[in-house]
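What you see is the complex with one protein chain gone and the rest in place.
By letter and in written order, the chains are A and B; residue numbering begins at 1 in each of them.
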Amino acid sequence: MSAQEIDAAGLSVRNLNKRFGGLTVASDLNVDLPPGSRTALIGPNGAGKTTFAGLVTGILPPSSGTIMLDGEDITRLSAARRVKRGIVRTFQITTLLKAMTPREHIRLAILERRNLGWRMFSGASDFRDVESEAASILEQLILREDADRRVDRLPYGKQRLVEIAIALALRPRILLLDEPAAGVPSGESGVIIDAIRTLPEDLAVLIIEHDMDLVFSFAKRIVVLVSGAILTEGEPGEIAADPRVRALYLGEEAHG
Amino acid sequence: MDLSSLKSRLVVDLGLLAASIAMFFVLPDQLGFATRVITTVLFVLSLDLVLGYAGIPTLGHAAIFGIGAYAAGLYALHVSSEPLSGLLVAGIAGAVIAFLTGLLLLRVNKLTLVMISIAMAQIALEIANQASGLTGGADGLGGFELGPVLGLFAFDFYGYTAYGYALAVTWLLFLVMRRLMASPFGISCQGVREQPRRMEALGVSVYWRLVAIYTIAGSIAGVAGGLATQTTQFVSLEVLGFTVSAEALIMLIIGGTGRLYGAIIGTILFMSAHDIAAGIAPANWLFVIGALVIVVVLVTPRGLLSILPWGSR
Partner (left out) sequence: MQLLLSILIDGVAYGMILFMIAVGLSVTMGLMRVVNLAHSVFAMAAGFTAHWLISRFGLSFEFSALIAILVAMAIAWPLDLLLFRRIYGMDDLEQVLLTIGLVFIAIATATVLFGTEVRAVKLPAYLTGSLDIGVRVLPFHRLVVIVAGIVIAFLLWCLVEKTRFGIHLRAAVDNEGTAASLGINTSRTYSYAFLLGAALAALGGILGAELLPIEANYPLRYLVLILLVVAVGGMGSIAGSLVAALLLGIIDTAGRYFVPELGTIMFYAATIVILAVKPNGLFGRKVS
């Protein structure tokens, strides 16, 4: 790969703006998510973190600015198409299908990834390679025991794991984790942290989080978002020492 | 007994099959009624696909049924009295209408969808009414005879052939639908109903998935309409009425959505009750149905299938 190609690899957001009527929820955002990066997006509530996720994944069209994937402009690309290109997210509030099992969820994700979602005359579980891939993901995320139980009967921490499993099944290149540990009792969050640690190396991961322990143990780069704009960004050490950031989180330490 | 296991499904299937075949011998004078029940079952099954599985809240499904009914009638009258090709025509008519209307219908939010579906059905009714030269208007379309099924089974006066024909077609399509809903496509449609955002996040183009299942269900509704016309050798404006859509909805909800069997049971129960009560007094029947629906919704919102011990998933 030429130097230029290497530069362009991964996701790039340039001058991204989003306005709702008179309200600006994202202003002049510039973010790079190269392959292998581990970035955390932090900021107070209402700062626009989830809006950012929506803009990147294509659910929200930007008011102006561009989004590039590997040098290609994908600003106009639909959300479903972006998933096919490898931009995957997990949801802050679990959006699982209540009556389905983890295995069924992962199977569904793999089937869709492989464009088998239009097959009408085979049974959903008839594809042997799909099944074995699902099994290995379940294994990887230590969900094997609960693989065939309805997700609404699983503890919340396991449900969040299923979200991550689904994301992995889609073979992402850019992964957005929206508060993966949110709402998970501290006893169960260890599994999630482990799962995040063992994500593929060449994956670009952006994690939106409030849990500072998780952020500092995971991220190699931190972006601080306040009122829709980037306050500052840098390595964890720099951010931790930055007085503006500390002021922001004074009083929020109870959460971390 | 749990309907998602193969063994119990086999038992229920065989039971239903046996019961329906037994009709030939046990209640031969009720075959006309039984045939109507079966064509309605097919219609309600197609509604289950749309509503129960895909979550598309349409109150205009009767329009597609009616168009299939008229298509089969006109085909028999003007083109050929061969029944199977007539069914094919009805199915295609249903699919085409469903596809075209689905393109619009599936773009709007659910509440608007309900409204537009009602409007579309009314338009169909009005058009059929106005085009009375073609459709016979309020008098209906009749005077056509159907040739023997597969060249072998002629439609007889007692209704044996009609019943067997309707039963065979419906049974076949039921198996097809079951296969369909267990396929990757079918599963994805259920996902779209429950969590459209999640499905989109899996790379699914929700809109086209819904258009597809709506079209498929439309073709089945068309076939149901065609079957109704062929087995009664008559079609009139009622097939397009709002009451048909409303009653189908009630039958489906009573039986339980999203499992296909609910459509079957709900239809059988509703139509049997109607048949018994209609003899007593039509106005009271409406009252009973209204009260029944309210009770069902308040007490067992998931339909009868969910309170029976063998209905849960």
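Going forward, a contact is a pair of C-beta atoms (placed from the backbone, for glycine too) under 8 Å apart; a residue touches a chain by one contact, two chains touch by 3 or more.
Just so we're clear, the structure is a prediction, and the values are computed from it rather than from any experiment.
Undergrad: What are the shown chains that the omitted chain is in contact with?
TA: Checking the complete complex, the chain left out touches B.
Undergrad: Of B:15, B:28 or B:57, which one is in contact with the hidden chain?
TA: Missing-chain contact among the listed residues: B:57.
Undergrad: Which listed residue (B:27, B:79 or B:115) would be found touching the missing chain in the intact complex?
TA: Touching the chain that is not displayed is residue B:115.
Undergrad: For chain B, which residues lie in contact with the unshown chain of the complex?
TA: So the residues of chain B touching the unseen chain are 51, 57, 59, 104, 107-112, 114-116, 118-120, 122-123, 126-127, 129-130, 242-243, 246, 249-250, 253, 283-287, 289-294, 296-298, 301.
We adopt the following convention: only the chains that are shown with their structure count from here on.
Undergrad: Using mean CA coordinates as chain centres, what's the gap between chain A and chain B in Å?
TA: It comes to 43 Å between the two C-alpha centres.
Undergrad: Applying the document's contact rule, which stretches of chain B touch chain A when the two form their complex?
TA: That would be residues 179-180, 182-188, 190-191, 194-195, 197-198, 200-206, 209, 212, 313 of chain B.
Undergrad: Which bits of chain A are touching chain B when the two form their complex?
TA: Touching chain B from chain A are residues 57, 59, 78-81, 83-84, 88-89, 91, 95-99, 104, 108-109, 111-113, 116-124, 166, 170.
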